[in-house]
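Omission of a single protein chain aside, the complex is shown with its protein chains in their original locations.
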Amino acid sequence: MAADTQLDSWEVFMQSRPGANFTHQGSIHASDKKMALQNARDTYSRRSEGTSIWVVPTNEIAASSPDEADMFFDPANDKIYRMPTFYTMPEGAKNI
Amino acid sequence: MTQQEALFKYTLRLGDNALILSQRLSEWCSNAPFIEEDLALTNFALDMIGRAQVLLRYAGEVEGKEKSEDILAFRRSERQYYNNQIAEQPNGDFACTMVRQLFISAFELYLFTELQKSKDATIAAVAAKTLKEVRYHLAHAEDWIIRLGNGTTESHNRVQQAVNDLWMFTGEQFEMDETDNLLIAEGIAADLHALQPLWSNYIENILSKATIKTPQDAYMQTGSRKGIHTEHLGHLLSDMQYLQRAYPDAIW
Partner (left out) sequence: METAQSTLPKEEMLLAKFEEKTAAGEAIEPRDWMPEAYRKHLIRQMSQHAHSEVIGMQPEGNWVTRAPSLRARQILLAKIQDEGGHGLYLYSAAETLGITRDEMIQQLHSGKAKYSNIFNYPSLTWADIGAIGWLVDGAAIVNQVSLQRTSYAPYSRAMVRICKEESFHQRQGYEIMATMMKGTAEQREMAQDAMNRWWWPSLMMFGPHDTDSPHSADAFRWKIKRHTNDELRQKFIDKTVQQAELIGLTVPDKDLRWNEAKQGYDYGKIDWEEFNRVINGHGPCNKQRLSHHIRVHNEGAWVREAAEAYKQKQKNN
């Protein structure tokens, strides 16, 4: 007999309302895209939480490693000129 | 037969189809091939209980004898149910359940598309809501039939077997009697004869995609319009009605 299978793992992203970001919900198992979408719907929107679903094969996701966190994220720390609060506005200026 | 009697019977038929199939589908609870499918089948059952609730409540109103949806669901006897026999057929294996679903959901797709135009406001509203659910049930069932038909030799054979076994129950869905004729004249019911060729085309197309042969056998079971059922219904009801019958004075 062939080795048992619980089918492939897929990551599920859902949009809670039109225009919102897609956020990660968790994962499900399925053997193909159509099944993955249906299983994601039946698992993660039992309480009408969604308007749209993405599914992505888990092994297709590339993730940054925590070891690389310094290299990836620290260089952004001192670029405070990207923040609106960095700038001094003349007193009394409105709508800016 | 008065229009009121016809509408009562017709609504019961629609309600019973949902009630009995939901009972069968809920038997899959904790028995599905993997956990995701367990959730899917439960969702189908929940959709159908919801539909049964609305329709049986309405049937009670139409009848005007102050019977609640629960009284109608749990206190009628075998011969007083009007669901199509296909709905009460045992689950069998997963292939059998999916084939039964395909046959029923494809029928319901055409039926409720027509009933959306019903002059009876309640039936039209139920049809519009149900149609969304049915499209999903149908997509799920047909995807599985195509997968299993093209999967392994075993899965192919199981689907073919289920199609052969259930085929004789498909014709009854399109039977019409006095009830239908009276309500069609009033613009309330759908002409089922007109739906049959659409259904046949649809099913043939899916089965051919699944490399499954459509049976040519023309013999069809009949009886449910008169409350005649297969032996399976009695057992299903004795399970379903047990508490209501054993404790008739209790409120749950």
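When the chains are written out, they are named A and B in that same order, and each has its own residue count from 1.
Keep this in mind: a contact is a pair of C-beta atoms (placed from the backbone, for glycine too) under 8 Å apart; a residue touches a chain by one contact, two chains touch by 3 or more.
Small disclaimer: the values here were computed from a predicted structure and weren't measured.
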| item | value |
| --- | --- |
| Listed residues B:Q23, B:S105 or B:T130, member touching the removed chain | B:Q23 |
| Where the unshown chain meets chain B, residue by residue | 19, 23, 26-27, 29-39, 42-43, 45-46, 49-50, 52-53, 56, 69-70, 73-74, 93-94, 146-148, 150-152, 154-155, 158, 239-240, 242-244, 247, 249-252 |
| Interface residues of chain A (partner: the chain not displayed) | 1-2, 4-7, 9, 26-29, 31-32, 35, 43, 46-47, 63, 65-66 |
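What we mean here is this: only the chains that are shown with their structure count from here on.
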| item | value |
| --- | --- |
| Where chain A and chain B are represented by their mean Cα positions, the distance between them in whole Å | 40 |
| Chain B residues within the chain A interface of the complex | 34, 36-37, 39-40, 43, 139-140, 143, 147 |
| Chain A to chain B touching residues, read off their complex | 6-7, 28-32, 34-35, 38-39, 42-43, 46 |
